[in-house]
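The complex appears here without one of its protein chains, the remainder shown in place.
The first chain written gets the first letter, and so on, giving A and B; residue counts start at 1 in each chain.
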Amino acid sequence: MKKALSLVLAAAMAFSFAACGGSTSTAGTSAAGSSGTASTGAASAGTSTGSASGAAIKIGGIGPLTGGAAIYGNAVMNGAKLAVEEINAQGGLQFELNFQDDENDSEKALNAYNTLKDWGMQVLLGTVTTQPCLTIAPETASDNIFLLTPSASATEVIQEDNAFQVCFTDPNQGVASADYIADNGLATKIAIIYDSSDAYSSGIREKFVEEAAAKGLEIVADEAFTSDNKTDFSVQVQKAKSSGAELVFLPIYYSEANLIIQEMNRQGCTAQVFGCDGLDGLLTIDGADTSLFEGVMLLTPFAADAQDEKTQNFVAKYQEQFGDIPNQFAADAYDGVYAILAACEQAGVTADMDASTICDMLKGAMPQITLDGLTGDGMKWEATGEVNKAPRAVKIVNGAYSAM
Amino acid sequence: MEFLSYLINGISLGSVYAIIALGYTMVYGIAKMLNFAHGDVIMVGSYIVFIAVNQMGLPPLVAIVLSMAVCTVLGIVIERFAYKPLRGASSLAVLITAIGVSYLLQNLALLIWGADPKSFTSVVGIPPLHLAGGQLVISGETIVTIVVGAIIMAGLIFFVNNTKMGRAMLAVSEDKGAAQLMGINVNSTIAMTFAIGSALAAVAGVLLCSAYPTLQPTTGAMPGIKAFTAAVFGGIGSIPGAFVGGILLGIIEIMSKAYISTQLADAIVFAVLIIVLLVRPTGLMGKKISEKV
Partner (left out) sequence: MNSLKTMKKSTRSNLVTYGIVIGFYVVMQLLVSGGMLSNSMQGMLVPICTYVVLAVSLNLTVGILGELSLGHAGFMSAGAFSGAVFWVIAGVNMPAPLGLALAMLIGGVVAGVFGFVIGIPVLRLRGDYLAIVTLAFGEIIKNVLNAIYLGWDSNGLHFSLSDSAALNLEEGGEVIINGAIGITGMKKASTFTAGIILVLLTLFVVLNLVNSRAGRAIMSIRDNRIAAEATGINVTKYKLMAFITSAFLAGMAGVLYALNMSALAARKFDYNTSILVLVFVVLGGIGNIRGSIIAAAVLYVLPEMLRGLNDYRMLIYAIILIVVMIFNQSPQVVAWRAQVWEKLSTIGFFQKLAKLKKQSKGEA
């Protein structure tokens, strides 16, 4: 019977290779991915308009849509989708978006990248998470495809000159946080709780520690956790508490921060909480008791309840389509698509150019553009790929952000 | 005082592991299969309670009963369609199928409830216990988890040893063929085991998420592996072993976090497990396997 099975499997393999080899550019073209939430038939407009007119610039996206990091990938996909829809509705340059899942895994990201190349991707918006991006960025450099990552924040990501970031780099945030705490005299004794298995978190923490020493801040507790062990924070919080820290620095994402803050409350730890852009999203966690987050401070470029028209528009549309309040990832992606648009217009890119030409033109155009986006006014890019925008320090007061 | 505080934290974590491990060991002991999907049934149970309490506004107790009912049905359905066809096949085949079921549940949850983490509101209404002038805090969740865990353990021991169905389960676990000859319906006995195991998973899910209030489609995966480790630690198949193994595992984990390294805590936990198994190859309370020649 094993023979029969291997026969069947061999046939399946032959079939799959044939299908794979034959359909180089047709397979998965319309795979712009619908959202996992209760969007009512919100088929991505990017796909439909793009393929209809036939003259759209093909933007590929890569990020985790399934698995433990799915929240970030889905946010980026939805944010980008919204921007593409708006841009296409305006007329002018048309975009087509194809977003592929990488499960937050480098190997799958590479497969996704190759799939997108088969589709005819001209510009890459991604990857969402840092680890896969470290694998993909060198690939794009050797293929000469323009890369703009909304949220992969390690400096290694933008080593090559074709790679740009929408988010802050990790060292920037670490330094800015330490400076802010020291300059405003928030505290002198500081405890850090960070995710040592995450590039974002350990990157910020490393620079924070350096800068804190330079600014005369004392690190009284420096506790790590790992992605396999991120539900029980009793030890880390207790160490922070017994070290007499006046402020707990959390360079992590909001779902873990929620647990840490609840644990602090449980143990009666009254230190202030200070975080980076990863904490944005705390207030929108489904079912969370937001009264616990009173007084939490964070440096974030985006706030979903900001009063400016642009943000309110974005939030309203996002909620209508995807049923959730957008977080900073969605905003970064939205800005990323507009940055690509601005650079394309600046350089005069049209849809019939090949990826390599577009890459060369966009490389030159990126440092020239200025973008008023959701995550900052007057955003500018260095030729190195780093973004210049001012981090805003906000404090949670009465369940909403207020400027500090 | 610090040490005592860590100890309490350890027991608190351990009691959650213990309650998950009880479900694991129950299914393993009788059906002789590693149900890797157990952690994901826990996740489903937690989502049901979350939806029932936060969106439908049901009282927590009703929500828990509802969740137990859903999980019981889910457990029976999984057993009927995924595991039962493989009865008589190699145990590895069932293991792989269980992994398939685990992927299935996680991805279904992702599609239905989305990837955003939900903040679970504790269903435990008991205020924390303050000892030694407020220096030691024992949370209500810890107390409830330990008490519920002990009740479940006692209940399971009583059920298995003193009821007709329980004894049928024991017989099936000893020798399926002989049990069948004695007039025991093996299929329904195993289905019953899954029903009980899954109902326990619902309870475990509620307590897990009350103690560590975050809920994602992958919430069940790591606690599931840890609890499985705990069950092996205590001697898989042994009901008191699972309880003791869970508590010990929690204490070891917290102590190695507190005194050695928060980063390497998992490595230390697994190292202790290996050492224990080398000294006692069938776990702390496992039955010795006698070999037939």
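The working rule: contacts are C-beta pairs under 8 Å (C-beta built on N, C-alpha and C of every residue); 3 or more make two chains touch, one makes a residue touch a chain.
This one's a predicted model, so the numbers in the text were calculated from it and none came from an experiment.
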Chains shown that the absent chain touches, full complex: A, B
Residue among A:N144, A:T188 or A:S227 touching the omitted chain: A:S227
Residue, one of B:L4, B:A89, B:I126 or B:M182, that touches the chain absent here: B:A89
Absent-chain contact - pick from A:A154, A:I181 or A:V394: A:A154
Contacts of chain A with the absent chain, listed as residue ranges: 1-6, 9-10, 12-13, 16-17, 19-24, 27-28, 30-31, 33-36, 65-66, 100-101, 105-107, 110-115, 117-118, 130-131, 134-135, 138-139, 154, 156, 159, 196-199, 202-203, 206, 209-210, 226-228
Sites on chain B contacted by the missing partner chain, in the whole complex: 28, 34, 82, 85-90, 92-93, 95-97, 99-101, 103-104, 107-108, 111, 225, 228-229, 232, 236, 261, 263-264, 266-267, 270-271, 273-274, 277-278, 281-283, 289, 291, 293
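Simple rule for what comes next: only the chains that are shown with their structure count from here on.
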Residues on chain B engaged by chain A in the complex (per definition of touch): 2, 5-6, 9, 12-13, 50, 54, 107, 110-111, 114-121, 128, 134, 137, 139, 212-214, 216-218, 222-223, 253-254, 257-258, 261-263, 265-266
Residues of chain A touching chain B in the complex: 36-37, 66-68, 70-71, 73-74, 196, 223-226, 228-229, 231-232, 234-236, 238-239, 242, 255-256, 258-259, 262, 266-268, 285-289, 324
